[in-house]
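Quick one: structure below, then a few questions.
One protein chain omitted, others in place.
Here is chain A:
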Amino acid sequence: MFFHIVLERNMQLHPRYFGRNLRDNLVSKLMKDVEGTCSGRHGFVVAVTGIENIGKGLIRDGTGFVTFPVKYQCVVFRPFKGEILEAVVTMVNKMGFFAEAGPVQIFVSNHLIPDDMEFQSGDMPNYTTSDGSVKIQKDSEVRLKIIGTRVDATEI
């Protein structure tokens, strides 16, 4: 599910970026640092939509760097266990199939695919019902329920 939330981050800026464009430099560095990242708590940060507040800068002892606490609004994608959503199938094999919902990778084990669907190998491996009415193959759109999430260092 997508959410619009406010997050906070301490941004360190080298003095070469001070001056007229300090704020712009801070904002572009924020976007570069944060967009596309992922955390277990907030999910994927898809896009920064605005800056809510930039606090006073604090000069670090020993270096010339300054730390600014920045509050920003962003769109995040955070899947929840028990959530039902739609996804696009990316790969099918006899263990099950892989699908993608936005930036998130999903794996559906064949144990959780309805019993009346059989795996068919071939050029376009797929799961099909016995009467052929429903077929799950690459690029099919499926609706599924998330039963568990796992967070790697950089993705869910």
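Keep this in mind: a residue touches a chain if its C-beta (ideal position, glycine included) is under 8 Å from a C-beta of that chain, and two chains touch if they have at least 3 such contacts; residues count from 1.
The criterion applied here is as follows: contacts and distances are computed from a predicted model.
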UniProt protein name of the chain not shown, from "WDR75 protein", "Large ribosomal subunit protein bL21m", "RNA polymerase Rpb4/RPC9 core domain-containing protein" or "Prolactin receptor": "RNA polymerase Rpb4/RPC9 core domain-containing protein"
Of A:Met11, A:Val70, A:Ala101 or A:Ile136, the residue in touch with the unshown chain: A:Ala101
Contact set of chain A toward the excluded chain (per top definition): 1-5, 35-36, 38, 40-41, 44-47, 49, 75, 77-78, 80-86, 88, 100-103, 141, 143, 146
